[in-house]
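With one protein chain held back, the other chains of the complex are shown just where they sit.
Here is subunit A:
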Amino acid sequence: MDSVVQLQRQLVDYTASLFHEGFLDEQFNQLQQLQDESNPDFVVEVVSLFFEDSERLLNELAKALDQQSVDFKRIDAHVHQLKGSSSSIGAQRVQKVCIAFRNYCDEQNTEGCLKCLQQVKHEYSLVKTKLETLFKLERQVLAAGGSIPLPI
């Protein structure tokens, strides 16, 4: 059953790297710990919800910043949401950008906001890819008959 062990090792390493590079933080561990037999797909579900929600928010943000007269309050509300969600799942880098984003909103700095939007989009797509890879690895491990190792 070497392949399972290998896959598991891959998964563990990959997960560790995500943490190491700051894409994820301990909050993600919290999610993982909420997953059990009665809730076997919790993480995937939450993260999927996050993806949906974030994409919606990013769209809204893009739209809002495209307006003639920018409604910073509204933008701030959206960013707040995004910040909250990303923080809840442990998407650390996204969260950090959101903080900066909010500052620009306070300053009513359109340029800054636009820049942040780009950044947040970038970070979001990064973390999305990473998480999708992670889930794929998990599926592979399960398919090979192994089980997901616990977070360290």
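Simple rule for what comes next: contacts are C-beta pairs under 8 Å (C-beta built on N, C-alpha and C of every residue); 3 or more make two chains touch, one makes a residue touch a chain; residues count from 1.
Keep this in mind: contacts and distances are computed from a predicted model.
Of the candidates "Leptin", "histidine kinase", "Transmembrane channel-like protein" or "DNA polymerase epsilon subunit 4", the chain left out of this view carries the UniProt protein name "histidine kinase". When the omitted chain is restored, the residue from A:L11, A:I89 or A:L134 that touches it is A:I89.
Screening A:D36, A:D66 or A:E111 against the full complex identifies A:D36 as the residue touching the chain left out.
The missing chain, though absent from the display, is touched by one residue of A:F23, A:F50 or A:Y104; that residue is A:F50. Touching the chain that is not shown, out of A:Q108, A:T133 or A:S147: A:S147 (per the contact rule at the top). Interface residues of subunit A facing the missing partner chain: 1, 4-5, 8, 26-27, 30-31, 33-39, 42, 45-46, 49-50, 53, 77, 80-81, 83-85, 87-90, 145-150.
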